[in-house]
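Next up is a structure, given as structure tokens.
The complex is shown incomplete by one protein chain, all other protein chains being positioned as in the whole.
== chain A ==
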Amino acid sequence: MAQRRTNGSKLLMTVLCVVAACRAVPVTDLLDRASQRSDRLHSLSTMLTQELKMPEMAPLCLTISAAFSVQVVTNSPSRLQDSHFPPIGRVIMPRPAMCHTSSLQTPNDKEQALQVSESDLLSLARSLLRAWVDPLLVLSSSANTLPHPAQNSISNKIQELQEHSKSLGDGLNVLSGKMGPAAQTMSLLPYRGGNDLGQDKISKLINFQFLLSCLRRDSHKIDSFLKVLRCRAARMQPEMC
């Protein structure tokens, strides 16, 4: 009888140990997975902004310029001698300074980023990610009726963005649980843009482009923060850096 009991308890202990060991996924692994997702998120949002910038916009710009006579800046400043817009009639695009997430204080260069604590980095990433849940819904529904030749591809990418964003959010929630209470705090960044992006074709496209540029910036922030975190957490694994 006693024999059976000790055997039973031994078995129980072994099982518990195994379960505990199995459940503890190391933080570095979690961070690695999260980084891969955020990388994919950023890649998607970059592709989206490029897809949306098309010569298709040119006739629109002419219309706008004629209607409003505004002076403008080109929308593709980065590439040398690369302009998707004709020299006449460019449109002022709202710049990401007006994004709904711009109130969040984030590091703005490498030194600053390397000085932020791990829990703060995670908290920033989570806050940014959560701020996009609602706008992504708006983008998704607008994408279905977007007056743009690449509408289908854009719509698919937004869908994929939503899925990755959701699973990244879940993963970061798990991570934050393992990193202490400081990592659990999140800033609230509500989106107040309403449910649709505009009534007419032009404003719809412009607002769509604007939101995507905000998303690209924020996805880059999330990706950069998570990768800095991953590198920091994986001291013994230089390939994570």
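Keep this in mind: a residue touches a chain if its C-beta (ideal position, glycine included) is under 8 Å from a C-beta of that chain, and two chains touch if they have at least 3 such contacts; residues count from 1.
What we mean here is this: contacts and distances are computed from a predicted model.
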UniProt name of the unshown chain, from "Response regulatory domain-containing protein", "Prolactin receptor", "Eukaryotic translation initiation factor 6" or "Large ribosomal subunit protein eL14 domain-containing protein"? "Prolactin receptor"
Thinking of the whole complex, not just what is shown, which of A:113, A:137, A:150 or A:202 touches the missing chain? A:113
Which listed residue, A:43, A:119, A:153 or A:187, touches the chain dropped from view? A:43
Of A:52, A:161 or A:231, the residue that touches the missing chain is A:231
The missing chain sits against chain A at residues 39, 42-43, 46, 73-74, 77-82, 95-97, 106, 108-111, 113-114, 216-217, 220-221, 223-224, 227-232, 238-241
